Each structure stands twice: as C-alpha cells, then as structure tokens.
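Here the complex is missing a single protein chain, while all its other protein chains stay put.
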Amino acid sequence: MKTTMKEGFDLAMMRGLKKWRLFSLLAALTIFLSGCGEEYLSTLTPAGQVGRDQFNLLLLSSAIMALVIIVVVIIYVVALVKFRRKKVGEDVIPKQVEGSHTLEIIWTVIPILLLIVLAIPTVYYTYKHADVAAMDQVDEEGNKTNVTVNVTAKLYWWEFEYPDLGIVTAQELVVPTDQKVFFNLKAADVKHSFWIPTAGGKMDTNVENVNQFYLEFDKESAGLEQGVFYGKCAELCGPSHALMDFKVKTLEPKEFKVWAESMKTTEHVAADDLATKGEEIFNTSCITCHATSGAGTAGGPAPNLAAFGDRNRVAGFMPHDEENLKNWINDPQEYKPGNLMPQPETINNGKKFSEDQLDALAAYLMGLSVEK
Amino acid sequence: MDFNKKYTPQTWPDHPEQVTLEGKNKFLGFWLFLGGETVLFASLFATYLALKNKGPSGMEFSTDTLFELPLVFIMTMILLTSSLTSVYAMYHMKNHNFRGMQTWLAITVLLGFAFLGLEIYEFNHYVHLGFTYGQSAFSSSFFTLVGTHGLHVVIGLGWIILLMLRNAKRGFSLYNAPKYYTASLYWHFIDVVWVFIFTVVYLMGVVG
Partner (left out) sequence: MSSIAKKKGFGATIWDYLTTVDHKKIAVMYLAAGGLFFVIGGIEAMLIRIQLAQPDNDFVSAGLFNEIITMHGTTMIFLAAMPILFGFMNAVMPLQIGARDVAFPFLNALGFWLFLFGGIFLNLSWFMGGAPDAGWTSYASLSLASPGHGIDFYALGLQIAGAGTYIGGINFLVTIINMRAPGMTYMRMPLFTWTTFVASALILFAFPPLTIGLFFLILDRMFGGNFFDHTMGGNTIIWEHLFWIFGHPEVYILILPAFGIFSEIFALFSRKRLFGYSSMVFATVLIGFLGFMVWAHHMFTVGLGPTANAIFAVATMAIAVPTGMKIFNWLLTIWGGSIKVTTPMLYALGFIPSFVAGGVTGIMQAAAPLDYQLHDSYFIVAHFHYVIVGGVVLAILAAVHLYWPLMFNQMLSEKLGKWTFWFFFIGFHLTFFIQHFLGLMGMPRRVFTFGANQGWDLFNLISSIGAAFMAVGVIILVVNIIITVVKNVPAGNDPWEDGRTLEWAIPQPVPFYNFKQTPLVRGLDTFWIEKQEGNKVGMTYAEPLSDIHMPNNSFIPFVMTLGLFIAAFGALYHGEKDWAIPVLVLGIAITVGSMAVRSIKDDHGFHIHKEDLMNDKGGK
C-alpha cells in the first residue's frame, strides 16, 4: 500500500514534469542539459531512479527559477530603457514614491507559492532517498533480498565489502542492476565523500559513524565508453583528493551472482614463468598488505587485488596497462602524493625494483582476474 | 563634561553609570558583550553535552562516579553569596557611599578567591585520579567548559581589584561609576553561568 502510494506520487511528479515540458523553455533546458557531460559521469544523464529523481528536481527548480529570472529581467530591461536620465530629461525630479502595499503583497505571495511547489517534492524525496528499511529484508530462507555494500574510504582508495556474500574488493564497485543497492559508508582515516554522479547524489563517509543510503542502477555499464561508471571522492581529504576516483561496474543480476561466486572462490594460477616469478616477489614484498583472495572482510591495510586484472585503472586513475602499473609500483608518491603505499625501497631490501622484477610483478598482477 | 567633578550624596545622580554618553555606551556595549558571551558559553555547553562520558573504549570515568556534589554545592553557595555582596556594593554606589562599596567589593573578591581555591582543589583532585585534560573527549570538554568559567572568575577578580586600588583615594566620579557598574554586571554574569554549570554538569551528571 505504502509503495503504491509512493509510486503514485512519483508518477504524478513525472506527469507534472511532462506537462511542464510543454513549455518550450523547459524542453530547451532539458535538451541543453542532457547534451552536457559524459554519459558515465554526468548528473545530467542519470542511470538510476535516485539520480533520475534528483534530475527531475533539478528540472523543476530550474524551471521555477528561470521564471523568476525572466520576470526580473523584463522589469529590469524596461526600466533601464525607459528611465535613463538622457530620456527623462536632465533636470527632471522624479516623483518620490514611498512604496506600494499591493506590489509588496504580490511579490511576497507569489514567491511563497513557487517555493511551496518546490518544497513539496523536496521533502518527499528527502524522506524517500533516506529510507533504508528494506536493507534488512530477508526472503523465506533468511537470505537478504538486497545487496548491501560496506564502503570504507581510505587515503586515497575505496574498499567495498559485501557482508552477506562474504567477499571484499577495492577500487571497482560491482553491483547488480534493476534493484536497490544499499550502502554503509564509513571513513577509516579522514572524512571523504562517496559520489557516483550518474547514479545519484553523494553521501559523506564520516570517521565516527556509519551513514546509510541506497542507489539504483538500471543500465549495464558494459555499453559505456569504457565499460564503467565513474565514482569520485567529493570531500577534500588531502593532497591526492583529486585522484581518489573509483569505478562502478553494473551487471545484470544473474551475471552479478556469477561474479560474486567467482570472487568467493578466487584461486589464481600464474599463467607463465614470468607471472610465477612475479608471484614470488609479490609474496615476499606485497602480500602483508595486499590480499589476493576475494573471500574475506573489510579492514585490509591496502586494496584487495583479487580482481586487479579486471580493473579499469591503475591506482584508481591511470590507464590500466603494464607501463603505468610498473611506474606506480616503483614510485607511488610521485603519482599519488600523500598516499600510504610504501615506496619500493622500504619493502625490497632498500632498493627500487629492477626492470625484470617489475615486469614479473606486472605480469602476475595483470593475471589476477575473476572474469576471464 | 568634567569627569573629575566631585559629587555629594545630594548631587549624585540616580543612575551614575548612565549619565555621560561614555557611560551609556559602556552600559549598552557591555550588555551586548554579555549577549555574545552567552552564545560562547552555549557553544561550550552544547559541546560538553555531546561529549559527556565519551572517551576511548573502556573508559572508567563517568559523571555519576566522578563528581562530588557537597564540594560543588559549597562552591555554588560561595559564588551566589558573592553575587549578593556585589549587589550591596552597587547599592552603596547608588547612595554615594564609597567606603561601603569598597568594603562590599572586598568581601566579593574574598569570596571569589575562596571559590577559585576550591575549584583548583577540585581540578587537582581529578587530575590525581587520572582524569587529566587529555584523558578523553569527556575530560577535555569538562575542563574547557568549567575552566573557561574559572578564567572568567580570574579576569573578574583582577578587574575588580584593579578598580578598587585605582580609585581608593579618588572616590566616585561619573568617569569611574560606569566601570564599577560593568564590573559588577560581569560578576553577576559569571554567577549565572555557574548556576548553569552546577545544574547541567554536576546535578544532571550525578542525579540525571
């Protein structure tokens, strides 16, 4: 009953907006806005219901505000044209008008009405988007009906734990489409903010409490330019705040299940000698911080690398190729100032990694995949 | 306006603190200042309430075991009495009785020092229990709230003593009457803040 009422309201909103669209102004606005930005990153091309609600609110508020601007500009231009001193005469003393109660009432009441039009959907969506009651819903067998992701933001990377599935990954969030995905958000060091512009607005990750919200994705990311949606850190968190990107892969529910299953049972077999050599280096220098098994819980000191080979970026922002990977491993501070990954000297007996070692590491890491 | 003009009880105005423009300004400005001070203490109170009993996991201190009401009750009584004595002082100023005013102010100052002494004793006691300033968010917010009040007491005492010494030989004038008046206002304000501290920090800490 509750949900149908909500849907009814959403429909009414949509219809209301469609009516608004009759105004050429709003139509122009919509076309103009959706022409802006990239499909995988822009809030103007929403890829889920939450983002769409917010986009509709953007259209509604823009329309109301455009109305106000038009009225102001008309009075302004006419006044400017009609009442220039050149026109009125140099020595004319205009009538000293005190004011007008009628006008005062008009420009108090009309804005109030306009604001009420905006306030109603604002309050409605505020509650709607904060409703995480369905997070704990279970089916007859006691399994959670919705996917929940525990997000931990760290200097400067993101950890994604799926507590109900027993898996954990980093830097690339993988979620099923066409259902609510719930998030528990937290920061491990300083405050960050979790933002996937196409899916919906951001939510801060605080250090002292867990924030909860949900997002929906109704589009598979496979069709996008790079096969992923972009996610950003939206709260200044230190020198490399700008580089604290993450990516989002959306899979249809069946594929998601497959992915989750293969994460749970990750068993990496080095493909060749080079990769085997890389694994040895990894096991002496890197494994204390980086886990390579997808099964597990949050709290790793460094990103989980179980699905590293499937990723879209090195270190969250560099193109995913061996060259960048090697550069990154050999001098993390150069690429992401202030990050906490040790310089190679501290984990490789005081030396940088040799070119051979780097090749081997790269071969090994690129082979860590759950999708192939 | 001659600031050094001598008055007699007959010529002395009813509100000596508000006769000159300077006096009026001081009077109003000081009230406004106290308005700002109220917001300042409100911020400290709000923070204290948010951080009360919060500390590192397993913290042993909490308001109901830490605070001892009898001592704080005595402090409260002392400070309330000092507020009353400063009212007497102002009463004598109104009646142009300089010696009476100085005497009552001296009593006020003594009571203020007694309060301060007990507060130092109290803080010292907590520190010895291990409830130091950096022990927890609770301790930081407690010492900062109560300590800021204590600092106000110190400033108030210094101010009143300075006024008393400075004017001991000169008697009343329209120049120093507003100064005495605002100093006593300040002292009342300190008292009112303490009443809130007593209620919010100690009483609600132990009983509530």
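Quick notes on this structure:
Lettered A and B in written order, each chain numbered from 1.
Keep in mind that, in the parts below, a contact is a pair of C-beta atoms (placed from the backbone, for glycine too) under 8 Å apart; a residue touches a chain by one contact, two chains touch by 3 or more.
Just so you know, these numbers come straight off a predicted model, no measurement behind them.
Within the whole complex, the absent chain has one touching residue among A:Met65, A:Val258 or A:Ile287, and that is A:Met65.
Within the whole complex, the absent chain has one touching residue among B:Thr47, B:Thr63, B:Thr81 or B:Thr103, and that is B:Thr47. Within the complete assembly, residues 1, 3-4, 21, 24-25, 28-29, 32-33, 35-37, 39-40, 43-44, 47, 50-51, 54-56, 59, 133-141, 144, 159, 162-163, 166, 175, 179 of chain B touch the chain that is not shown. Mapped onto chain A, contacts with the missing chain fall at residues 33, 36-38, 41-44, 51, 53-54, 57-58, 61-62, 64-65, 68-69, 72-73, 75-76, 79-80, 83-85, 88-89, 92-100, 103-104, 107-108, 111-112, 115, 118-119, 121-123, 125-131, 187, 189-191, 193, 195, 197-198, 200-204, 206-209, 211-212, 230, 232-243, 245, 317, 337-338.
The working rule: only the chains that are shown with their structure count from here on.
With each centre defined as the average position of its C-alpha atoms, the distance from chain A to chain B rounds to 53 Å.
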